[in-house]
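Structure first, then comments.
Note that one protein chain is taken out, while the other chains of the complex remain in position.
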Amino acid sequence: MITIDGLTKAFGAKRVLEGVSLEVPDGRNTVVIGYSGVGKSVMLKCIVALLEPDAGQVVVDGAVVQAMSRGELAELRGRIGYVFQFAALFDSMTVAENIALGLVKRGLDRDTIAQRIEESLAVVELSGTEDKYPAELSGGMRKRVGIARAVALKPHYILYDEPTSGLDPVTSAVMDQLMVRTRDLGVTGLVVTHDMRSAFCVGDRIAMLHEGRIRQVGTKAEIQATEDPVVRQFIEGRP
Amino acid sequence: MSPPVASRIAARDGFVAHIGRRSLETARALADVRTWSPLLMGQMRRLGVDSVPIALFIAVFTGIVLSLLSSYIFTGAVPLYFVGALVGKTVMMELGPVLTGMALAGRVGASIAAELGTMKVTEQVDALETLAYDRNAYLVVPRVLAATLMFPVVTALAMGVGITSGWITAVNLLDLSTPEFFKGLKLFYQFKDIWFGLLKSASFGAAVALMGCLRGLDAKSGAQGVGQSTTRAVVLGCEAILVLDAFWALVLL
Partner (left out) sequence: MKRTNEFAVGLAVLLALTVVVAGALWLSETDLNKQQVTAQARFRTVGGLGVGAPVTLRGVKVGRVEAIRLVANEWVETEFSLDRVVELPPKPAVISASASLFGEWSANIISYDPPPTDPNLREALAESDQVGGDAWPGATLPDIGQLTAQASRIAGDVGVVTQRISQAFDSTALKNMQQSVKDLAEISGRLVEFAGAQTTRIDRVSRNVATTSDAFAGVAQTFQGAVARLDTATSDNQLKDILNNGRASSADLRQAAGDLRSVMTAARENQASLIRVVQQADSLMTKIQRGNGTLGMLASDSTLYRETTATVIQFRELLTDIKANPKKYLKISVF
């Protein structure tokens, strides 16, 4: 379980997070919605210590991330997959090499790595693209490779940063399916998005991040029936 | 020191401390041999071997100019065979390492900064970290190490070519015979001259690559950010070369 506790983060004078607290229960997909630039990605990066919060902490499986040594952090990152908004594939490597990178670090043998690459590409339905370079792939394909890269590590958690942004509706739907499928494989997901269709499709629990705090958190049904005007406005997409 | 604490320090103190901290991180990342060793050869090829043509190009013309200039200076006052001494000494001790270093600061420093800068702004560096890699061990160490090892190699070749071109110029364009040129070349030669130049170039390599990595990893988002960090990497690399050059002259001569 991931517990976010009173997370505060400012960039210079701009205060992004002002005490975010959220629980991510195991085995389910938690979706965090919110306006663009509200700090959803910042929150994700604090979870894997890519960013250091000014205050507050993140507890993963009972251990405080901010107090971890370098070695512990590396171990933690092995348990948490991260799917970047723009996939962040290494453009000097082929798809297979991208996926293999994290596996090599784990010290897996060649056969296992090859097998994992095949499996994870099969999950995202991109079998046969092993030897392609990221530049040869479409945006949606790159994102799926990003997911494959995370899935290949067999993590307990996957953090998705805007998985459907910039994709056409059909590809978005494919991504949603993927996220559901990985949850069914037993992976806990934390999805950050502002795409409500995707949020309702993927999320078992939905939280709204607004003005640096969690405005409301609840099940899909609870959020759909919310009476909070800010949340309502957001989920209904009214101007 | 865990990275969050380190970044907290970086936010507060100045540039020099920043360089120091990065260097320390790089030094510490050296221990992670398994991460950087497979990448080293590729970087040595890219930063070192691929830089040989530009370095040799510069060396050829340095030799020619030195030969002609020194003959001009010596006319009437000093025997012409001193051209050999001047070409040899300056190419081995100063112009070989420094000009090669400068050229490679442009080529290597810029390419590192641009590459790492792009990786930084496209979150590839973050992605590396989430795959449990240490960015210093994976990105910085192989580059700095490769540059440190390969700069002397490139410089040694440049020295050879520079002196050769100086010799060819002296024989063909000046009224100087081959034995005379070599007599001058050997006149003041000490073994120190060569290793002094090579040691210098190794330090230049480390500095140039480190500046490139530093500026690349600190790149602000966007194409302009990457461009800026590239420019600053080259400028910083050249400055570092000149400072180190003076330092070695002070310490070793």
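Order of writing sets the chain letters: A and B. Residues in each chain are counted from 1.
Throughout what follows, contacts are C-beta pairs under 8 Å (C-beta built on N, C-alpha and C of every residue); 3 or more make two chains touch, one makes a residue touch a chain.
Because the structure is predicted, anything quoted here is derived from the model rather than measured.
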Visible chains in contact with the missing one: B
Touching the absent chain when the full complex is considered, from B:Gly63, B:Pro97, B:Gly117 or B:Pro152: B:Pro152
Touch criterion as defined above, residue of B:Leu176, B:Leu198 or B:Cys238 at the omitted chain: B:Leu198
Residues belonging to chain B that touch the chain removed from view: 41-42, 44-45, 48-49, 52, 77-79, 88, 150, 152-154, 156-157, 159-160, 163, 185-187, 189-191, 194, 198
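Simple rule for what comes next: only the chains that are shown with their structure count from here on.
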Centre-of-Cα separation between chain B and chain A, whole angstrom: 41
Complex interface listing, chain A residues touching chain B: 45, 48-50, 52, 66, 68-70, 73-75, 77-78, 80-82, 84-86, 88-91, 101-102, 105-106, 149, 153
Residues on chain B engaged by chain A in the complex (per definition of touch): 2-4, 7-8, 35, 119, 122-124, 126-134
